[in-house]
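Complex shown without one protein chain; remaining protein chains in place.
Per-chain residue numbering starts at 1, and chain names A, B and C are given in the order in which the chains are listed.
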Amino acid sequence: MLVEATGHLIDAGLLGKALDVVTAGGGRYRVLDFEIGHTTDEPSRVRLEISAGASRLHEIIINLGTLGFSELEQRDADLSRVRRNGVAPEGFYSTTNLETKVRVDGRWRPVRAQRMDAIIVVEGTRARCVKLRDLERGQQAVVGYHGVAVTPDTKRREASDFAFMSSDISSERRVEAQAEHLAGLWRRTKHDGGRVVLVGGPVLVHTGQADTVAKIIKQGWVDALLAGNALAVHDVEAAVLGTSLGVSQRTGQPELHGHMNHMRAINLVRGAGSLKGAVKQGLLTRGIMHALVQARVPFCLAGSIRDDGPLPDTEMDLIAAQERYAALLKGAALVIVFGTMLHGIGTGNMIPAATQLVCVDINPAVASKLCDRGSSHTLPIVTDAGLFVANLGRHLNRRAP
Amino acid sequence: MLVEATGHLIDAGLLGKALDVVTAGGGRYRVLDFEIGHTTDEPSRVRLEISAGASRLHEIIINLGTLGFSELEQRDADLSRVRRNGVAPEGFYSTTNLETKVRVDGRWRPVRAQRMDAIIVVEGTRARCVKLRDLERGQQAVVGYHGVAVTPDTKRREASDFAFMSSDISSERRVEAQAEHLAGLWRRTKHDGGRVVLVGGPVLVHTGQADTVAKIIKQGWVDALLAGNALAVHDVEAAVLGTSLGVSQRTGQPELHGHMNHMRAINLVRGAGSLKGAVKQGLLTRGIMHALVQARVPFCLAGSIRDDGPLPDTEMDLIAAQERYAALLKGAALVIVFGTMLHGIGTGNMIPAATQLVCVDINPAVASKLCDRGSSHTLPIVTDAGLFVANLGRHLNRRAP
Amino acid sequence: MLVEATGHLIDAGLLGKALDVVTAGGGRYRVLDFEIGHTTDEPSRVRLEISAGASRLHEIIINLGTLGFSELEQRDADLSRVRRNGVAPEGFYSTTNLETKVRVDGRWRPVRAQRMDAIIVVEGTRARCVKLRDLERGQQAVVGYHGVAVTPDTKRREASDFAFMSSDISSERRVEAQAEHLAGLWRRTKHDGGRVVLVGGPVLVHTGQADTVAKIIKQGWVDALLAGNALAVHDVEAAVLGTSLGVSQRTGQPELHGHMNHMRAINLVRGAGSLKGAVKQGLLTRGIMHALVQARVPFCLAGSIRDDGPLPDTEMDLIAAQERYAALLKGAALVIVFGTMLHGIGTGNMIPAATQLVCVDINPAVASKLCDRGSSHTLPIVTDAGLFVANLGRHLNRRAP
Partner (left out) sequence: MLVEATGHLIDAGLLGKALDVVTAGGGRYRVLDFEIGHTTDEPSRVRLEISAGASRLHEIIINLGTLGFSELEQRDADLSRVRRNGVAPEGFYSTTNLETKVRVDGRWRPVRAQRMDAIIVVEGTRARCVKLRDLERGQQAVVGYHGVAVTPDTKRREASDFAFMSSDISSERRVEAQAEHLAGLWRRTKHDGGRVVLVGGPVLVHTGQADTVAKIIKQGWVDALLAGNALAVHDVEAAVLGTSLGVSQRTGQPELHGHMNHMRAINLVRGAGSLKGAVKQGLLTRGIMHALVQARVPFCLAGSIRDDGPLPDTEMDLIAAQERYAALLKGAALVIVFGTMLHGIGTGNMIPAATQLVCVDINPAVASKLCDRGSSHTLPIVTDAGLFVANLGRHLNRRAP
């Protein structure tokens, strides 16, 4: 079997990984042709002959595909008909989050709505990612590995403003510099017309930064907010009762009847019918949720098994919540996750590898797990989320985008 | 205002906490009567006069209530009519997870279905906990703090078999002894006819212990299992394809096309209609989910925003999932959480303080957060969940309960 | 055996702990007399009769002693002669970090130089703590438990400015408020003439805060600094070469030959003979160590097995280093540990329980372990040490003490 690839094969390490894939998969390779880019800017080109037993060869080719290697003797992708709603045909191809093309009618077609763990459905000459559960009887799905080409992540690491930060997950870094850089990236993204989506946990409120985040939202920096029930509950609790999880925002001391406060906050919003209702009725006059309503920034609160209440706005149907998250993430250029592993992972599953993802968490394991997508477009920042947001606010709130 | 309490006021530290509550709340106290238990077994009795401004006095009395102090001049609980479904009346009483009584028609009535963050609904002379969202127009809900008495957790710590383990959250303990003790507690609980509920994360599969857990289930040790989509997906993946998250169970090596395996596992179950269907059709022949189906042990898989698929069995309507969790937890005597913060917290919200709760996690912060319920009925165990379950299995699987 | 105690027995929880000690130790108690303080300010007084087997009774009495209970039938402390240098007599009493008295010639004498794990040496009517290795042949050491009285920590928690912070180890707090409070405490301590000692790890440099700390030192806020080799090495590296551990302080990027830089920094100081020499010769003109030399603030760098170099100033004889640490800690009113478990624990061993100890670390386990001394005079702060010091500097550097 002959395969070929072109691009930054050396400096992005692709060729090395490809040879690893072959030997680790029990195969052997011969380098037939190799033209190395003679200068920094020239791409390289390589042609390999792979030999292995038939079943192993299939695996190797699939894996080479994810590195951008495609068969020389190109064939169209094999398609198979979906016979039951929500069930894929035998041998279906399951996508990565990398930009993908499929060969249909002799030509390579881009796959739209790229996300990981999806099935590629081909309609005429158009191809798109469809979630397993959304497959419909009669659709044509890609099976096997022929005619599928993945564009690997060849972004040169040193080209990134964030190169230095992503080199390792550590709290012993100049977090102030990171805040300044993130603010700069955010400003450039907005300047270029890119969408910025925040994904936040209740730590934004517990650390006393609800007003900072609210101001960032009101200035127009945020295009959508994704969270769970808790962020909104504690934000309302802080705005209305001055506590978060019963701890006074002013003094930091647990209030005596504080454990009832989050339930009172939930009840207030339930009484008003929705967060929007609470704002309209003048019951909610500050905080993150107030800012979102006032600035008409869309948001989605995804429910979970541990939710109290919930708020009327919390989407407890998780199928619907996933659809809403995905819709709000569509076209996002920058996604920033603050202190929530659950919603951070949910978000990560829905966005293509090319979306810049920033994960801020005091726990190195969380920051690293969220950013672990085999992509150079991620930046884990290990720090106190509250102090970090306060810093970020000082940069962003100086002037609107 | 006069309040009174009886019980192990000294050795459970209740009197000290009560005096703290008064002074921290801005009040002053006078001890009017104090009879100390003269020996280990005698209860003590104290009567306090509390003085404070009116609004502060209310707060203090509420808080003393959670410590078992009740007003001498006893009044019935105040009730208020629910005017809208799912919205509580102004000033509603929000419950703790401690055993509670309300005074109705001059007599103290036990509150049934005790759980935290609920409203007490009184129907005739019967009282029960109702979740905020389940309130129905016309119901009578307790408001304020009069006529509510909470039974504090006075279990003597040294009486517990687990005393030594709960004294602090540390991995530097003899985990083997903990496994032996937990096995002993489990055996006694089953012997006494108590229900045992497992709450598990995918770590049970990733660590290669699916068969150990399956055997524990088949022997009859488990009355229900609560989990999320991931545990079941990776269990099926391991049973059918021999990998979990694409990592071979046999060699521990990532398989080449492994990242597609969990999607294939999901597709297999979707094709079979359900986990039960997959077992019936002979597609699923081992592992945790197989054991549950075969042994007819009920389970609930609660959906989340990060789920792939999901499996047909995964309950993506979180209202329904919470109801199902609560139903399976009803009457549980022992609840053991393995490596899942999300489902562990969800579970903790639903059970009364008196239920013995054991939390096994390699992360001390998780073990401690899960067990942080102000109750002596919790046992955090910080260890490698896989090795711990293997140990536990050696004790339990010697003979059935 | 009759024992008696006076004080805030209830609100500090001492009576409850005492009864626990008796029952946990296999004994039984009878409360003979109990006068409870009728108002917030009155002390309580209790007399207990303890019964247990002889060997158990000894243990119980020792433990009651640490809670402030002393035998009614008072005896002088038993003394035994030290027969070999550095070896204690059989049955020696090993101290805690709590204020202690011994009864000599019928009167209670304060024990000077209180620290934990020491032996009490009595010379005439004077008593003091002596480390095991410093015992000298011929000295009289206290053995057994008679005639030793420990003053328990009865500081009322709610009286502390830091009450709310110490209630639990969590990063989800308003760290900005904590910085403000610590700055206030620091200012009051200096105003009252108290000594403030910093204990710091290299994180102070890695996070880019060397100049902030240098300014704090130059303004006169710090009376001594305790650290290891690494803090000083990376401080010099940052001051001279602009990197810490090879990472540029300006850009945050690893420099290409950066791994050699810390060795060049060490060599520079070795060439100058000492840090003081490097300052005098104009080789070191900024940073923490420069500030200490310029402001004539004493410091000690304790060696460790992992040290490179070391610097000429690093004390590699750990006996000498422990002596020097202890000397610099003498009389300290406030000790603040930034990001170093090793030197933090070393420090904690040397100071009495009454010294206010603050531990700042991004790792909750470290902050909690350092502050775990059974004393109310500790404050764990879980946050990003760099951002926290930057905040602290904004408060302190506004004006000198």
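General observations
By definition in this document, contacts are C-beta pairs under 8 Å (C-beta built on N, C-alpha and C of every residue); 3 or more make two chains touch, one makes a residue touch a chain.
In this text, all values refer to a predicted model and were calculated from it rather than measured experimentally.
Of the candidate positions C:28, C:81, C:107 or C:133, contact with the hidden chain is made by C:133. Touch with the chain that is not drawn comes from one residue among A:2, A:36, A:327 or A:400, which is A:36. Of the options C:48, C:67, C:88 or C:390, the residue whose C-beta touches the omitted chain is C:88. The chain that is not drawn here is touched, among residues C:28, C:259 or C:280, by C:259. For the chain left out of this panel, the touching residue among B:99, B:134 or B:384 is B:384. The chain not shown here touches subunit C at positions 21, 24-25, 59-60, 62-63, 84, 86-88, 92-94, 96, 117, 132-133, 228, 256-257, 259-260, 262-264, 266-267, 270-271, 302-310, 316-319, 321-322, 325, 342-343, 345-346, 349, 363, 365.
Seen from subunit B, the chain kept out of the figure touches residues 163-165, 167, 171-178, 202-203, 206-208, 247-249, 251-254, 362, 382-388, 390-391. The omitted chain makes contact with subunit A at the following residues, 10-13, 15-16, 19-20, 23-24, 28-31, 34, 36-40, 156-158, 364-365.
Please note the rule applied: only the chains that are shown with their structure count from here on.
For subunit C, the chain whose average C-alpha position is most distant is A. Nearest to the common centre of all protein CA atoms is the CA centroid of chain B. Separating the centre of subunit A from that of subunit C, both taken as means of CA atoms, is a distance of 45 Å.
Mean C-alpha position of subunit B lies 38 Å from that of subunit C.
Subunit B has its Cα centroid 32 Å from the Cα centroid of subunit A. Across the assembly, subunit B contributes residues 24, 365 that each touch 2 or more other chains.
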